[in-house]
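Only one protein chain is missing from this complex, and each of the others stays in its spot.
For chain A:
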């Protein structure tokens, strides 16, 4: 089944809305009220779930970050939670680690899928097989995949899968998760392996929408393969590239299960502590839900900052 056969054209804002799904032409007040009530009756279940589990917690998180609950008594404490969180030395370590992971993941987890998609798009054979392979790890429960990495791939002895391969290739072996320098690259490799499938498939779909004439014209102008990628492929997929960059930054900033399973949380010399792990640590181990909420708000502000910069950069190019 071709992707393009799935209908999904959104209505343009300027166009008048199609006629309402109501009986008769006369618009009496009673009918209007009843139609609206029916509409809201269909909405109410989902709206309640959003209200209780999404909208309300958003506000509650901000409120909580300025409160402190001790022995069942809640008081307003101003910026105390924020000060306490920022004072904690692991706060800066966690941000440093998280940003390092985000940057590494952008280099590896962002560029690699794009080039993989470009190569896969050129093949006329084995396409289905290669797609299934790339996406297979995405379907594994992350905990399962990470235990595989932890116990078999990143075994620091030469019995480990990666070290055995490195040794066979006469390359230096590594201590992986036991070495503070390798902790982050190792987590990025595991995370990329687990997640790159979706990005590859999204890029592949975008590549298939590029009109072939553009490549034709570029080739007639004497552009080589690399120039065609830079001058045709990249500009034509620019929107998707930018969108996925943003989504990936938001996703990698929430790095949690990789440090938890691969590094038992903090990792060698705190090299794995992430901001998300710190939220978990404060909230559910140090019994400091208010501090954890404050850290959550800080994370939200940082991500909003990223989005603002991103929006600025992307609108400038237009």
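Assorted remarks:
We adopt the following convention: a residue touches a chain if its C-beta (ideal position, glycine included) is under 8 Å from a C-beta of that chain, and two chains touch if they have at least 3 such contacts; residues count from 1.
Just so we're on the same page, contacts and distances are computed from a predicted model.
For the chain that is left out, the UniProt protein name among "(2Fe-2S)-binding protein", "Urease accessory protein UreE", "ABC transporter permease" or "Cytochrome b" is "ABC transporter permease". Across the entire complex, the residue among A:143, A:171 or A:309 in touch with the chain not shown is A:143.
Mapped onto chain A, the interface with the missing chain covers residues 1-4, 6-11, 17-23, 35-40, 42-43, 45-47, 49-50, 52-58, 60-61, 64, 118-137, 139-145, 147-149, 151-153, 157-161, 164, 167-168, 193, 198, 201-202, 204-210, 212-213, 215-216, 219, 225, 228-229, 232-233, 240, 243, 250, 253-254, 256-257, 260-261, 275-276, 279-280, 283-284, 289, 292-293, 296-297, 299-300, 303, 307.
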